[in-house]
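Here the complex is missing a single protein chain, while all its other protein chains stay put.
Right, chain A next:
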């Protein structure tokens, strides 16, 4: 368990004491980007960043987002503060987008009608995880969370920094490059009753390996039986299938279970960073499904109390883009098409890479099961380092490759490099 070291410095006794502020470890992905920048090899490839790149390796602005920005530039009449938890329009659009699921989620629609879903704008996905962590710290019976092993690099820090204790549940079998489902179930069953459990809605980061609907049923049954509190993290909605409406099977199922009274409450952290390409605009939401409408109101008031001293209110540029897109049918369908083509490209290069990899001594079939922005190669840290040092291919040492860094122009080079490295 990670605990903060609290080494005080004393201002009164001058600077010497200041030096006791320990150097916090640098962010790994950032370190990789920096090393990549410095590399002079013209063939270098950056597979570290979790942001989309087009076929020429460039960042893109979704055309639908660009249009929304043009509309804003023309029509915006103020830059005033939005509400502490965002505008009502943003909350309604996002709640409806996720829980009403274009009219296909009857349970979700019913929950909305009963006023049981509190939705608040947050500082993208990270901010929503942080807000729910602070909230659970204050109000939840259990003060611990279990997260999959492995999970997104920042999860544990977000939760422990808020004062929760974090532990892992089994998720992935590195030997066989597959989901470790038996141990997953076992470790969830072994967790303390009422623990908070973090679930990746889809495109599990970093493994790209998701549960099947049947496997989710089994997990949800354990959650119900052990009264765990499901905290769903949805950072890649749309990246599994190409459609955001298809990637939320888990949410729809949870809504049914809530309606049936089997799971009383859960929370959803959602981000538009990836699926609208709004990374740096920090646009996302937290939704908490309450046990009643009146409890929802109380929760909302507590969220405001929690956010006000942290940052007063969230940034509006991204949220106005979201509002603009959701309130215009043409823009909405354009966005859905943009997202589909982004995901399409990722799937094309994933297949290409698979084709070109040497399968004589190495089984690459897991690549075809994985979904989302990443492939979890199963390469060892040594192999990743060799790729970096010999071939200028940069990735994190857990063997996670961001496929958006791969394109038609470098896929051959990359496959060759990997083939060389696994030969030994």
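Just so we're on the same page, a residue touches a chain if its C-beta (ideal position, glycine included) is under 8 Å from a C-beta of that chain, and two chains touch if they have at least 3 such contacts; residues count from 1.
Convention: contacts and distances are computed from a predicted model.
S.K.: Select, from "Adenylyltransferase and sulfurtransferase MOCS3 homolog", "Serine/threonine-protein phosphatase", "Queuine tRNA-ribosyltransferase accessory subunit 2" or "Aspartate aminotransferase", the UniProt-recorded name of the complex's unshown chain.
M.R.: Hidden chain, UniProt protein name: "Aspartate aminotransferase".
S.K.: Among A:59, A:213 or A:344, which one is in touch with the chain left out?
M.R.: In the full complex, the listed residue that touches the missing chain is A:59.
S.K.: Which residue, A:112, A:316 or A:384, contacts the hidden chain when the whole complex is considered?
M.R.: Answering carefully, the residue with contact to the hidden chain is A:316.
S.K.: Give the residue, chosen from A:43, A:297, A:409 or A:423, that touches the chain omitted from the document.
M.R.: From the options A:43, A:297, A:409 or A:423, the contact with the absent chain belongs to A:297.
S.K.: Of A:91, A:187, A:237 or A:265, which residue touches the hidden chain?
M.R.: A:265
S.K.: Go through chain A and note every residue touching the omitted chain.
M.R.: 4, 6-15, 17-19, 21-27, 30, 51, 59-61, 65, 69-70, 73, 76-84, 123-127, 130, 139-141, 154, 157-158, 161-162, 194, 227, 229, 261, 264-265, 273, 277-282, 290-291, 294-295, 297-299, 301-302, 304-305, 308-318
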